[in-house]
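What you see is the complex with one protein chain gone and the rest in place.
Take a look at subunit A:
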(Lines give C-alpha, C1' and ligand atoms only; values in the text may rest on other atoms or scores of the structure.)
Protein backbone atom coordinates (compact mmCIF):
# COMPACT_ATOMS: atom_id res chain seq x y z
CA UNK A 1 0.00 0.00 0.00
CA UNK A 2 1.04 3.62 -0.44
CA UNK A 3 0.37 6.04 2.40
CA UNK A 4 0.00 9.80 2.06
CA UNK A 5 0.96 11.62 5.25
CA UNK A 6 0.05 15.28 5.78
CA UNK A 7 2.99 17.01 7.48
CA UNK A 8 2.35 19.44 10.30
CA UNK A 9 4.49 22.55 10.51
CA UNK A 10 4.38 26.13 11.73
CA UNK A 11 5.51 27.72 8.48
CA UNK A 12 9.16 27.57 9.59
CA UNK A 13 10.01 24.10 10.79
CA UNK A 14 8.68 20.59 10.46
CA UNK A 15 6.81 19.65 13.63
CA UNK A 16 8.09 16.64 15.53
CA UNK A 17 4.56 15.22 15.33
CA UNK A 18 5.24 14.49 11.66
CA UNK A 19 8.25 12.26 12.40
CA UNK A 20 6.16 10.45 15.00
CA UNK A 21 3.37 9.91 12.46
CA UNK A 22 5.99 8.48 10.07
CA UNK A 23 6.65 5.79 12.69
CA UNK A 24 2.95 4.90 12.72
CA UNK A 25 2.98 4.77 8.92
CA UNK A 26 5.99 2.43 9.04
CA UNK A 27 4.03 0.18 11.39
CA UNK A 28 1.27 0.06 8.77
CA UNK A 29 3.83 -1.01 6.18
CA UNK A 30 4.23 0.09 2.59
CA UNK A 31 5.45 3.16 0.78
CA UNK A 32 5.29 6.53 2.55
CA UNK A 33 4.76 9.85 0.78
CA UNK A 34 4.71 13.03 2.86
CA UNK A 35 2.72 16.05 1.70
CA UNK A 36 4.12 19.42 2.79
CA UNK A 37 1.51 22.08 2.06
CA UNK A 38 2.00 25.78 2.76
CA UNK A 39 3.62 28.93 1.42
CA UNK A 40 7.41 29.02 0.95
CA UNK A 41 7.79 25.59 2.50
CA UNK A 42 10.74 24.38 0.42
CA UNK A 43 13.03 24.01 3.43
CA UNK A 44 10.34 22.17 5.39
CA UNK A 45 9.91 19.79 2.46
CA UNK A 46 13.67 19.17 2.40
CA UNK A 47 13.61 18.41 6.12
CA UNK A 48 10.71 15.98 5.61
CA UNK A 49 12.70 14.25 2.87
CA UNK A 50 15.39 13.26 5.37
CA UNK A 51 13.04 11.59 7.86
CA UNK A 52 13.92 7.93 7.88
CA UNK A 53 11.28 5.82 6.13
CA UNK A 54 9.96 8.59 3.88
CA UNK A 55 10.01 7.49 0.24
CA UNK A 56 8.90 10.72 -1.42
CA UNK A 57 7.87 14.24 -0.48
CA UNK A 58 5.14 16.13 -2.30
CA UNK A 59 5.29 19.86 -1.86
CA UNK A 60 2.35 22.16 -2.54
CA UNK A 61 3.48 25.77 -2.36
CA UNK A 62 0.59 28.21 -2.66
CA UNK A 63 -0.42 31.41 -0.81
CA UNK A 64 -3.87 29.85 -0.26
CA UNK A 65 -2.19 27.14 1.81
CA UNK A 66 -0.32 29.59 4.05
CA UNK A 67 -2.18 28.86 7.27
CA UNK A 68 -3.13 25.25 6.51
CA UNK A 69 -6.82 26.12 6.47
CA UNK A 70 -9.18 23.18 6.21
CA UNK A 71 -10.86 23.90 2.86
CA UNK A 72 -7.84 24.16 0.53
CA UNK A 73 -5.75 21.50 2.28
CA UNK A 74 -8.67 19.05 2.34
CA UNK A 75 -9.36 19.73 -1.34
CA UNK A 76 -5.74 19.00 -2.18
CA UNK A 77 -5.78 15.78 -0.15
CA UNK A 78 -9.06 14.63 -1.72
CA UNK A 79 -7.56 15.15 -5.18
CA UNK A 80 -4.35 13.31 -4.32
CA UNK A 81 -6.10 10.56 -2.32
CA UNK A 82 -7.24 8.62 -5.41
CA UNK A 83 -3.69 7.32 -5.78
CA UNK A 84 -3.35 6.17 -2.17
CA UNK A 85 -4.57 3.43 0.15
CA UNK A 86 -4.36 5.64 3.23
CA UNK A 87 -4.35 9.34 4.09
CA UNK A 88 -2.95 9.99 7.54
CA UNK A 89 -1.91 12.94 9.71
CA UNK A 90 -0.74 13.59 13.25
CA UNK A 91 -3.71 14.40 15.53
CA UNK A 92 -2.60 18.00 15.98
CA UNK A 93 -5.05 20.90 15.75
CA UNK A 94 -4.25 20.97 12.00
CA UNK A 95 -4.76 17.26 11.40
CA UNK A 96 -7.94 17.13 13.47
CA UNK A 97 -9.36 20.10 11.56
CA UNK A 98 -8.63 18.80 8.07
CA UNK A 99 -8.77 15.01 7.89
CA UNK A 100 -12.48 14.48 8.69
CA UNK A 101 -13.27 16.71 5.69
CA UNK A 102 -11.22 14.38 3.49
CA UNK A 103 -12.94 11.32 4.94
CA UNK A 104 -16.44 12.73 4.36
CA UNK A 105 -15.63 13.74 0.80
CA UNK A 106 -14.39 10.21 0.09
CA UNK A 107 -17.37 8.70 1.94
CA UNK A 108 -15.22 6.84 4.46
CA UNK A 109 -14.98 6.88 8.26
CA UNK A 110 -11.92 8.36 9.87
CA UNK A 111 -10.16 6.41 12.60
CA UNK A 112 -9.25 9.15 15.09
CA UNK A 113 -6.25 9.37 17.35
CA UNK A 114 -4.78 5.88 17.01
CA UNK A 115 -2.25 4.77 19.62
CA UNK A 116 -1.20 1.49 18.04
CA UNK A 117 -1.15 -0.21 14.65
CA UNK A 118 -2.20 -3.85 14.83
CA UNK A 119 -2.51 -4.40 11.08
CA UNK A 120 -2.77 -2.08 8.08
CA UNK A 121 -6.54 -1.92 8.65
CA UNK A 122 -6.73 -2.50 12.44
CA UNK A 123 -5.82 -0.02 15.15
CA UNK A 124 -6.10 0.70 18.84
CA UNK A 125 -7.58 4.01 19.92
CA UNK A 126 -8.58 5.33 23.32
CA UNK A 127 -12.21 6.33 23.97
CA UNK A 128 -13.96 7.74 27.05
CA UNK A 129 -10.95 9.91 27.96
CA UNK A 130 -8.66 6.91 27.77
CA UNK A 131 -10.74 4.82 30.17
CA UNK A 132 -11.29 2.25 27.45
CA UNK A 133 -9.13 1.15 24.55
CA UNK A 134 -10.95 0.11 21.39
CA UNK A 135 -9.55 -2.17 18.73
CA UNK A 136 -11.17 -1.08 15.47
CA UNK A 137 -10.95 -2.42 11.98
CA UNK A 138 -11.66 -0.14 9.05
CA UNK A 139 -13.62 -1.75 6.22
CA UNK A 140 -13.16 1.25 3.93
CA UNK A 141 -10.98 0.95 0.88
CA UNK A 142 -9.30 4.26 1.70
CA UNK A 143 -8.09 4.52 5.30
CA UNK A 144 -8.21 8.00 6.83
CA UNK A 145 -6.37 8.08 10.13
CA UNK A 146 -5.08 10.56 12.69
CA UNK A 147 -2.13 9.56 14.86
CA UNK A 148 -1.70 10.31 18.56
CA UNK A 149 1.87 11.63 18.61
CA UNK A 150 2.65 10.67 22.21
CA UNK A 151 2.12 7.00 21.40
CA UNK A 152 4.84 6.77 18.72
CA UNK A 153 8.56 7.52 18.81
CA UNK A 154 9.83 10.00 16.24
CA UNK A 155 11.43 8.42 13.18
CA UNK A 156 15.04 9.62 13.06
CA UNK A 157 15.91 12.59 10.86
CA UNK A 158 18.99 13.40 8.87
CA UNK A 159 19.24 10.33 6.68
CA UNK A 160 19.49 10.10 2.92
CA UNK A 161 17.18 12.52 1.17
CA UNK A 162 14.04 11.20 -0.55
CA UNK A 163 12.94 12.82 -3.85
CA UNK A 164 10.83 15.98 -3.61
CA UNK A 165 8.11 16.60 -6.18
CA UNK A 166 5.77 19.56 -6.68
CA UNK A 167 2.00 19.25 -6.75
CA UNK A 168 -0.49 22.04 -7.30
CA UNK A 169 -3.59 23.10 -5.46
CA UNK A 170 -6.81 22.84 -7.51
CA UNK A 171 -8.15 26.30 -8.37
CA UNK A 172 -11.28 27.07 -6.36
CA UNK A 173 -12.87 29.83 -4.29
CA UNK A 174 -12.09 29.27 -0.61
CA UNK A 175 -14.77 30.55 1.71
CA UNK A 176 -13.08 30.84 5.10
CA UNK A 177 -10.60 33.72 5.33
CA UNK A 178 -7.62 33.89 7.67
CA UNK A 179 -7.69 37.06 9.75
CA UNK A 180 -4.99 36.82 12.41
CA UNK A 181 -3.19 34.59 14.82
CA UNK A 182 -1.71 35.01 18.27
CA UNK A 183 0.87 32.34 18.93
CA UNK A 184 2.41 31.86 22.35
CA UNK A 185 6.17 32.40 22.32
CA UNK A 186 8.25 30.46 24.75
CA UNK A 187 11.91 29.66 25.26
CA UNK A 188 10.95 26.42 26.95
CA UNK A 189 10.86 23.01 25.28
CA UNK A 190 7.68 22.25 23.36
CA UNK A 191 5.06 20.59 25.56
CA UNK A 192 4.32 17.51 23.46
CA UNK A 193 7.95 16.60 22.78
CA UNK A 194 9.62 17.59 26.07
CA UNK A 195 11.42 14.93 28.11
CA UNK A 196 10.14 16.46 31.33
CA UNK A 197 6.84 18.30 31.89
CA UNK A 198 5.98 20.30 34.99
CA UNK A 199 2.24 21.02 35.16
CA UNK A 200 0.32 23.36 37.43
CA UNK A 201 -3.31 23.27 38.48
CA UNK A 202 -5.83 25.36 40.33
CA UNK A 203 -3.70 24.89 43.45
CA UNK A 204 -1.21 27.41 42.05
CA UNK A 205 -3.85 30.07 42.63
CA UNK A 206 -2.54 32.71 40.21
CA UNK A 207 -0.70 33.39 36.96
CA UNK A 208 2.04 34.90 39.10
CA UNK A 209 2.58 31.60 40.92
CA UNK A 210 3.11 29.89 37.54
CA UNK A 211 5.98 32.32 37.01
CA UNK A 212 7.47 32.47 40.49
CA UNK A 213 6.87 28.92 41.76
CA UNK A 214 6.51 26.62 38.75
CA UNK A 215 8.82 28.29 36.21
CA UNK A 216 12.01 27.98 38.36
CA UNK A 217 11.38 24.24 38.70
CA UNK A 218 10.82 23.93 34.95
CA UNK A 219 13.99 25.88 34.25
CA UNK A 220 16.01 23.69 36.57
CA UNK A 221 14.82 20.55 34.85
CA UNK A 222 14.78 22.00 31.29
CA UNK A 223 11.13 21.04 31.34
CA UNK A 224 8.08 22.22 29.43
CA UNK A 225 5.24 23.75 31.41
CA UNK A 226 1.73 22.31 31.25
CA UNK A 227 -1.53 23.17 32.99
CA UNK A 228 -4.87 21.73 34.00
CA UNK A 229 -8.07 23.02 32.49
CA UNK A 230 -8.95 24.75 35.75
CA UNK A 231 -5.66 26.67 35.61
CA UNK A 232 -6.27 27.66 31.98
CA UNK A 233 -9.90 28.65 32.61
CA UNK A 234 -8.73 30.87 35.46
CA UNK A 235 -6.15 32.50 33.15
CA UNK A 236 -3.17 31.27 35.14
CA UNK A 237 -1.77 29.77 31.93
CA UNK A 238 -2.47 30.06 28.18
CA UNK A 239 -4.82 27.58 26.47
CA UNK A 240 -2.09 25.90 24.47
CA UNK A 241 -0.61 24.50 27.69
CA UNK A 242 -3.73 22.54 28.66
CA UNK A 243 -3.01 18.85 29.15
CA UNK A 244 -5.89 16.39 28.99
CA UNK A 245 -8.69 14.72 27.09
CA UNK A 246 -9.43 17.90 25.23
CA UNK A 247 -6.00 19.51 25.38
CA UNK A 248 -2.55 18.18 24.58
CA UNK A 249 -1.64 14.55 25.13
CA UNK A 250 1.83 14.11 26.58
CA UNK A 251 3.91 11.09 27.57
CA UNK A 252 7.24 12.43 28.83
CA UNK A 253 9.87 10.54 30.84
CA UNK A 254 8.86 12.58 33.87
CA UNK A 255 5.58 14.40 34.57
CA UNK A 256 5.32 16.47 37.73
CA UNK A 257 1.74 17.46 38.64
CA UNK A 258 1.66 20.36 41.06
CA UNK A 259 -1.65 21.37 42.69
CA UNK A 260 -3.62 19.20 40.27
CA UNK A 261 -6.36 16.93 41.66
CA UNK A 262 -6.24 14.32 38.88
CA UNK A 263 -9.68 14.42 37.25
CA UNK A 264 -10.13 11.70 34.61
CA UNK A 265 -10.05 14.34 31.87
CA UNK A 266 -6.62 15.47 33.05
CA UNK A 267 -5.29 11.92 33.51
CA UNK A 268 -6.33 11.22 29.90
CA UNK A 269 -3.59 13.58 28.76
CA UNK A 270 -0.67 12.38 30.89
CA UNK A 271 -1.15 8.94 32.37
CA UNK A 272 1.12 7.30 29.81
CA UNK A 273 4.07 9.30 31.14
CA UNK A 274 6.94 7.05 32.21
CA UNK A 275 7.25 8.45 35.73
CA UNK A 276 4.57 10.58 37.40
CA UNK A 277 5.17 12.73 40.45
CA UNK A 278 2.32 14.39 42.35
CA UNK A 279 2.62 17.28 44.76
CA UNK A 280 -0.66 18.00 46.48
CA UNK A 281 -1.81 18.98 49.95
CA UNK A 282 -4.74 16.56 49.83
CA UNK A 283 -3.55 12.97 50.48
CA UNK A 284 -6.80 11.66 48.95
CA UNK A 285 -6.40 13.51 45.64
CA UNK A 286 -6.95 11.00 42.80
CA UNK A 287 -3.65 12.05 41.19
CA UNK A 288 -1.87 9.93 43.83
CA UNK A 289 -3.54 6.81 42.38
CA UNK A 290 -1.50 7.16 39.19
CA UNK A 291 1.62 8.76 40.66
CA UNK A 292 4.84 6.75 41.05
CA UNK A 293 6.10 9.19 43.63
CA UNK A 294 4.12 11.59 45.71
CA UNK A 295 4.64 14.28 48.26
CA UNK A 296 1.77 15.48 50.41
CA UNK A 297 2.01 19.08 51.50
CA UNK A 298 1.83 22.73 50.55
CA UNK A 299 3.22 23.28 47.09
CA UNK A 300 4.34 26.78 48.01
CA UNK A 301 6.91 25.29 50.42
CA UNK A 302 7.62 22.01 48.62
CA UNK A 303 8.37 23.34 45.14
CA UNK A 304 10.97 25.95 46.23
CA UNK A 305 12.58 23.28 48.45
CA UNK A 306 12.66 20.93 45.50
CA UNK A 307 14.34 23.56 43.34
CA UNK A 308 16.94 24.01 46.04
CA UNK A 309 17.48 20.29 46.55
CA UNK A 310 18.03 19.86 42.82
CA UNK A 311 20.76 22.47 43.33
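Throughout what follows, a contact is a pair of C-beta atoms (placed from the backbone, for glycine too) under 8 Å apart; a residue touches a chain by one contact, two chains touch by 3 or more; residues count from 1.
Here is the rule we use: contacts and distances are computed from a predicted model.
Here one chain is missing from view; checked against "NADH-quinone oxidoreductase subunit J", "RNA polymerase subunit sigma-70", "Exodeoxyribonuclease 7 large subunit" or "Electron transfer flavoprotein subunit beta", UniProt names that protein "Electron transfer flavoprotein subunit beta". The chain omitted from view is touched by exactly one of A:2, A:40 or A:131, namely A:131. The hidden chain makes contact, of the residues A:56, A:96 or A:281, with A:96. Only one of the listed residues, A:18, A:81, A:110 or A:199, touches the absent chain: A:110. One chain is missing from the display, and on subunit A it is touched by residues 10, 67, 69-71, 74, 92-94, 96-105, 107-113, 122, 125-140, 174-184, 196, 221, 229, 232-233, 238-240, 245-246, 248, 253-254, 264-265, 271, 274-277, 283, 288-296, 302, 305-306, 309-310.
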